[in-house]
Structures are given as structure tokens and as C-alpha cells.
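Here the complex is missing one protein chain, while the rest keep their positions.
Entry: chain A
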Amino acid sequence: MSPAEQYVAFITILRKEVKRYTRIWPQTLLPSAITMSLYFVIFGSLIGSRIGEMGGFTYMEFVVPGLIMMAIVTNSYSNVVSSFFGSKFSHSVEELLVSPTPSYVILMGYVLGGVSRGLLVAIIVTLVSLFFTRLHIHSYAIVIVVVLMTSMLFALAGFINAVYANSFDDISIVPTFVLTPLIYLGGVFYSMDLLPDFWAGVSKLNPLVYVVNAFRYGVLGVSDVSLTFAFSMIGGFTLVAFFYSLHLLRSGKRLRQ
């Protein structure tokens, strides 16, 4: 395929993905807005007012970046895992596999579909947060880069989950038993300074700690971890996930016989 044809194929996959999640927006976009509003009300306003300052900010200001990042992570992941597994389950993925579209174009189409949903939900949640707090952005560049890298990383993770999944149960196991605990223990609601040294050390094995803190640095200008190390971790995981996903597609594992 020529580069122009590959671009057409990529746009087709991306458009299809965007159409899919916008068509079922009450299932894909609305829940995050409602859930995050509840978090803002309960943790930010009601409980947060009793907690006082965290890391030099009001508790509401402190949790907002983590909650936005939580929405990005869960949405970019669940978009790709449900869409790609759905197309595998219905065999409609064969439409792509029999076509001359290169594997990396297929992968980028699905991943950018997940990224776009992550970004859209991030915008929605950010707008909702403005009803509860004033948002100061410390560095727009860092915010944009972290959001893009994180949504890409978790979209890729969703793709890998979808390839290995054999049933709809399999696509909910990882978000429920892996992703959610990692998010809750990733410093969304607390600063690492509150943890004893041992648990602070254990927390540094959690990739979500770097994602949340890098984003919090972009918004508030403070982080519990080194920014360089955080970017290295996110970038490294993204590259590994990308090449592993590409390998899965090219080898046809669980997709071709």
C-alpha cells in the first residue's frame, strides 16, 4: 500500500472507532462525568474540607489531576479492549485482516481511537472539575505530553488484553483486579509523603504512581517522584507495549489460525 492508501486506511479505522464510542455515548462518555462528579463532591468537597492541605494545596486541588488521569487511563484502556475484543468476537476483525492494511496501521488506528476517547473524557472531566475548583496549569506542555503518552500506553495495554481474551469475562478481569487497585494505590488520593518508607518504596513499583505524579506536576508543579524518571518509565512502558502489540498482530496470535 502506498503511504496515501495507508493514511486512508488509518483514518477509516480511527473514524470507525470514534463513531463507535460516540454512538453509545451514554455507556462510554457519560459514566466518567458522573463518577468523577461524585468523587469531586465526596472526596473533594465533603471529606476534603476536613482533610485540609495535601502537598501544599487544598485537598480538592490535589485530587483533581489524579482523578482526571484516572478517567484517561480507564477510558483509553476500556475503549480498545472492548472494541478490539468485540470485533474479534464477531469476526469483523477479519475485514481488516484480509485487507492489505499493514499491522502497524491497524494498531495505530485502534490505539488512536482509544487515545481520542481518553482525551475527550479528560476534557469532560476537567470541565466538570471547574465547578468545584479553580484549575491552574503549571505546564501545558507537560500536561499534553503526559496525557498523550499515558492514553497511548493504556490503549496499547487494552489491545494486548483484547488479543489474549477469550471471553467478555477476560476483558473485565484486568480492569477490575489489576487496573483499579493500581489506580487507587497510585497516589490519586494521597501524597507518597504520607506513607511509611517501606510502602512508599513498594508504591514506586506501581507504574500508575509515575503517570499520576507526572500529570500532577504538569497541573500543580509538584510531584512525589522525579519527572525525568517518570517520563522514562511511561515512555519505556509505551514502547514495550507498542512493539509487543505489533508482534501479536504480525504473528497473528489468537487472530489467525
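Just so it is clear, contacts are C-beta pairs under 8 Å (C-beta built on N, C-alpha and C of every residue); 3 or more make two chains touch, one makes a residue touch a chain; residues count from 1.
The rule is simple: contacts and distances are computed from a predicted model.
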Missing subunit (named according to UniProt) among the choices "ABC transporter ATP-binding protein", "Sigma-70 family RNA polymerase sigma factor", "Stage III sporulation protein AC" or "Glycine cleavage system H protein": "ABC transporter ATP-binding protein"
Hidden-chain contact residue, picked from the options A:T74, A:T101 or A:S116: A:T101
Residue of A:I11, A:L30 or A:I173 touching the missing chain in the full complex: A:I11
Chain A residues touching the omitted chain (full complex): 1-2, 4-6, 8-9, 11-13, 16, 19, 86-87, 90-92, 94-102, 252, 256-257
